[in-house]
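Please read the structure below before turning to the comments.
Of the protein chains in this complex, one is absent; all others appear in place.
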Amino acid sequence: MTRLEVTEKIISTKVSKGLKWADVAKKVGQSKEWTTALCLGQMTASPEQAKVLGKIFGLTAEEQKWLQVVPYKGSLPTPVPTDPLIYRWYEVVSVYGMTIKELIHEEFGDGIMSAIDFNMDIQREADPKGDRVNVVLSGKFLPYKQY
Amino acid sequence: MTRLEVTEKIISTKVSKGLKWADVAKKVGQSKEWTTALCLGQMTASPEQAKVLGKIFGLTAEEQKWLQVVPYKGSLPTPVPTDPLIYRWYEVVSVYGMTIKELIHEEFGDGIMSAIDFNMDIQREADPKGDRVNVVLSGKFLPYKQY
Amino acid sequence: MTRLEVTEKIISTKVSKGLKWADVAKKVGQSKEWTTALCLGQMTASPEQAKVLGKIFGLTAEEQKWLQVVPYKGSLPTPVPTDPLIYRWYEVVSVYGMTIKELIHEEFGDGIMSAIDFNMDIQREADPKGDRVNVVLSGKFLPYKQY
Amino acid sequence: MTRLEVTEKIISTKVSKGLKWADVAKKVGQSKEWTTALCLGQMTASPEQAKVLGKIFGLTAEEQKWLQVVPYKGSLPTPVPTDPLIYRWYEVVSVYGMTIKELIHEEFGDGIMSAIDFNMDIQREADPKGDRVNVVLSGKFLPYKQY
Amino acid sequence: MTRLEVTEKIISTKVSKGLKWADVAKKVGQSKEWTTALCLGQMTASPEQAKVLGKIFGLTAEEQKWLQVVPYKGSLPTPVPTDPLIYRWYEVVSVYGMTIKELIHEEFGDGIMSAIDFNMDIQREADPKGDRVNVVLSGKFLPYKQY
Amino acid sequence: MTRLEVTEKIISTKVSKGLKWADVAKKVGQSKEWTTALCLGQMTASPEQAKVLGKIFGLTAEEQKWLQVVPYKGSLPTPVPTDPLIYRWYEVVSVYGMTIKELIHEEFGDGIMSAIDFNMDIQREADPKGDRVNVVLSGKFLPYKQY
Amino acid sequence: MTRLEVTEKIISTKVSKGLKWADVAKKVGQSKEWTTALCLGQMTASPEQAKVLGKIFGLTAEEQKWLQVVPYKGSLPTPVPTDPLIYRWYEVVSVYGMTIKELIHEEFGDGIMSAIDFNMDIQREADPKGDRVNVVLSGKFLPYKQY
Amino acid sequence: MTRLEVTEKIISTKVSKGLKWADVAKKVGQSKEWTTALCLGQMTASPEQAKVLGKIFGLTAEEQKWLQVVPYKGSLPTPVPTDPLIYRWYEVVSVYGMTIKELIHEEFGDGIMSAIDFNMDIQREADPKGDRVNVVLSGKFLPYKQY
Amino acid sequence: MTRLEVTEKIISTKVSKGLKWADVAKKVGQSKEWTTALCLGQMTASPEQAKVLGKIFGLTAEEQKWLQVVPYKGSLPTPVPTDPLIYRWYEVVSVYGMTIKELIHEEFGDGIMSAIDFNMDIQREADPKGDRVNVVLSGKFLPYKQY
Partner (left out) sequence: MTRLEVTEKIISTKVSKGLKWADVAKKVGQSKEWTTALCLGQMTASPEQAKVLGKIFGLTAEEQKWLQVVPYKGSLPTPVPTDPLIYRWYEVVSVYGMTIKELIHEEFGDGIMSAIDFNMDIQREADPKGDRVNVVLSGKFLPYKQY
């Protein structure tokens, strides 16, 4: 058995039962962003969370154990994503990458914005000209240190 | 002459004069994010904006004209960026890409978050455990239509 | 179960029953272009459309549900397509890409032609020197905005 | 001297003189699509056309000769284009590639739509919800023959 | 079922029955080059040809139908082929590619040698210093047209 | 100095003087195919041939010496060629590669068609439906030997 | 059935029976290098050799036939091998490639060292500072000919 | 100044003076294989060797210093070499890679053949059927150790 | 059967039984680093070690034999790893690669740090500002020798 098989079972069950990630997240007791990433095989569950997911998706004890194993991360099948929604994010990194780098360094100096001590919040932003997707990313600034 | 040469002159002048993107943006009258992207060769200036930048960076009339030409966009030298700060953004797309896709579709249905009708705001977020980089991305949702 | 399995079943059934995409599209009530893309796993069906397709291709209730799930898009096995018919389209983008960019910008300014708010119409164009394929692409122009 | 140098001179002169491709095309006496592709180093000029372009862009006799040499075609710096406008076209090929293949074969049988005996027309399409880019592609159908 | 499965069955049957492509071609009534390409999943059969192949290779009615569906072409697993015999052909394109381009343009002007309106003939050429492989390629010249 | 610089000078001079490869080949006393490949930096000249080319293209003694140095071969800038004329040859290898392999092995057994003990002849083939490019490739068959 | 399946059966049987390539080669009557390459799916067996291998590895009549079919060659899963032992050979080609080219050309003129009319012998070379692997490669020199 | 510039000067001087690597090696007092690799920018010279090369190729004191700096190794412009002579070596690694691995492990156990504690000898091998290139590679066997 | 299948069984058993690599290593009698690499299919076991692992993971006699076969090494699915933990190591090689090269050469001269005669020790390093991962790598220096 592999984590991928557990992920596929979760996705398959979600479609056949018509579940919503937001509802799954409420039962797990975490944000919809982190919970979805967990269900998609990118994060690691506590035993309690694995149990909750086990009940929702009908997972065996062994499948629940796999949810508690740290997975090999990376959710995309190609380095440059082909799916248009995900590509737009890649495009933002491509077009604005140097801009982001310049502005973070101007404010903080040399270092990075963590993708580990990190959280994300995705919301609908009502707009008369057409609703918008509003995303807040928050990552700890980690400075390069001299030694 | 190419746009790249104008970009390189702007960067070189910024270093030698010790300028800040935030100050440049104030004079241009736009956000620091858009203005920096313009200076780095990703956006297109109006004649007035080109004039303002011309004064700041000592650009000739021809160089100012190049700022008004739509550039070939994409600011990174490799498909997978090697710079650690930019890579972390690529990693977010890699690890969370499927999660972002799932949650936007759950809220909006099939479509994308625009990277064109789009804006970004990067701010310092004070935190006793270490300050954070807070980034807000806002893109219009564009639905796939049937025809 | 995955969307890919549904797509393969549709294609397999189409061959064994000798169906035509144009006829499928008429029953679905949409264009042959959009309907074919839907059947090939690139678009998302409404419940009614899924039902119609279910009848045509003998799909189970669960398979019909998968047609209503937003798919991971991208229909080609390699970044540069090897199939000669599809490659010719890639070649048009390669040879004429900069031309298309220049002329759209000359007419509209900085921005893009949407591939989401987009439709396509493929027709036979009779010609005594040999019939031609006539394709009309129509995409909304989306301007880059300053902020 | 290379064709690339001639192309760069043409682009550079166009920016500094503020010329328009549509006006250049009128003087050349061909469509704006073909003429722009010629100026961008993708097509081959007749001696008369080279002379006309020579006058417009101030090209030397040797530079005019280079316009009459068949160029090594392909206008993009990477297999997957990074520029958002051109990427959308690549995305259309990626998402709709199999659909285009299926529908042309359904209508014509095995063969391709020529990218050589080919023409393209790009127009603004007024639309109250936002103007559209309308593109007509016409390519001769070339059947695979048995032998 | 897919065309690939039909191809694999044909190859497998050919080995176990000890058939020759040249004999298969005679029964099909076409050249050995086109017939082999058809059997290897690159060309499209008429109903009669599919029947003949069905008899030779013991194909079911459904498998014969698949032979009549236009396949996704491209017979090699990697862009640069690893098999030495096929690599030598790739090497000819690599080493002589610019030469071929120059000489065809010198004779015909701008355009291409068609790979669709195309045929190939492979023969043994007796030679006292060691027999040679003699290959004749014939493709219609297609000129780029101005418009 | 490098061989590439000599090649570029030859090409540049050819354009400015309006020379033809066929005429160059006659003076060199070899086929137009081999002579063009030599001029394009893929083959090695004898001292006499270098002298003849030196006179035609105005090469210095040192440049003539470079023509006699075995070059690093391979004339294309990318593994998959972007130029449509050369791509069609790559496509032939892609679509017919396995066919060529099967037929040569059927006739000769395991081995290859040499790309070294090799020659090529490109001719116009008059045809009322449109002239054709006729190419004859001849390569010695080299058998894999057991040891 | 495919050649790959025969190769996998041979390897699997070798492990479970604890066989040695050197012993297999003796029974086949050829060198251990050629015989191993044959067993690993890179060479073509005669009917007698196939029979001998059939007895050693318990192959069916059909599997023995596959050993006599010319295989699609190339034994590595990636263009740059990840296995350290094989990578060192790749490194020799990378570091010494130009040296090998220069020295063979200095001795023989333009041409190649054949990888077809080729043999290899791998031996242990006793050395007090640590035994060495001694490999002799012998390939016929094939000159490029003028035509 | 870079090592590459020194390498280019050495190669250029070798051509204009008509030198031979074998003669250079004799003066340096090492094998022609190692000396050529040194001259091509892959190895590191002692001060005495740098002096000798300085005299032969007319190198300045600073250029001689660069010969004593450990270079960034790797002499090929692409991962898969396009030059036919070098490609044949790559092909040997591709076709025989697994065979080499099996036979070295059968003789020595787990470990590698060193490409550092390594030497190579290239010789002409007279043969009535056509002379051969004979290459002896000798590398220390390095065992993987347990810890 | 393949080594990969044995590796997958070991991993799967480890998850279902809740074993720890450190404990497995103690029973094997080697370091946790080497033992884990062995279990993950990168190293070769002695018959005794295979027996111990066989008992721990419930391996058959044939599976134990596979642990004693030298594996094809390389544990990552892509050249640039997508998993964040492993990517950080790749990043260290990317950012510090030239630094490591310079400092080892400054201390030892031309040569490499062996990855074969090599060991690694990973430990927790307590730190009030947050615990650290402390890794010691030790590899024999192997000098390039002249010959």
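Letters A, B, C, D, E, F, G, H and I name the chains as they come in the text, with residue numbers starting at 1 for each one.
Throughout what follows, a residue touches a chain if its C-beta (ideal position, glycine included) is under 8 Å from a C-beta of that chain, and two chains touch if they have at least 3 such contacts.
All figures in this text were calculated on a predicted structure; none of them were measured in a lab.
Of the candidate positions H:21, H:34 or H:66, contact with the unshown chain belongs to H:66.
When the omitted chain is restored, the residue from I:4, I:61 or I:95 that touches it is I:95. What subunit I contributes to its contact with the hidden chain is residues 20-22, 32-33, 36-37, 40, 42, 73-76, 79-81, 83-86, 88-108, 111-115, 118, 120, 122, 124-125, 127, 129-142.
Mapped onto subunit A, contacts with the missing chain fall at residues 30-31, 33-34, 43-44, 70, 72, 98, 101, 105, 109-112, 114, 116-117, 119, 142-147. For subunit H, the list of residues touching the undisplayed chain reads 1-2, 62, 65-66, 69, 72-74, 76, 79, 115-116.
Assume only the chains that are shown with their structure count from here on.
Looking at subunit C and subunit G, the chains that touch each of them are E, F.
Here F-H and G-H were compared by C-beta pairs in contact; the pair with more is G-H.
Averaging Cα coordinates per chain places subunit A and subunit I 29 Å apart.
Centre to centre, using the average C-alpha position, subunit D and subunit E are separated by 31 Å.
In subunit G, the positions touching at least two other chains are 33, 72-74, 76, 79-80, 83-84, 101, 105, 111-112, 114-116, 142.
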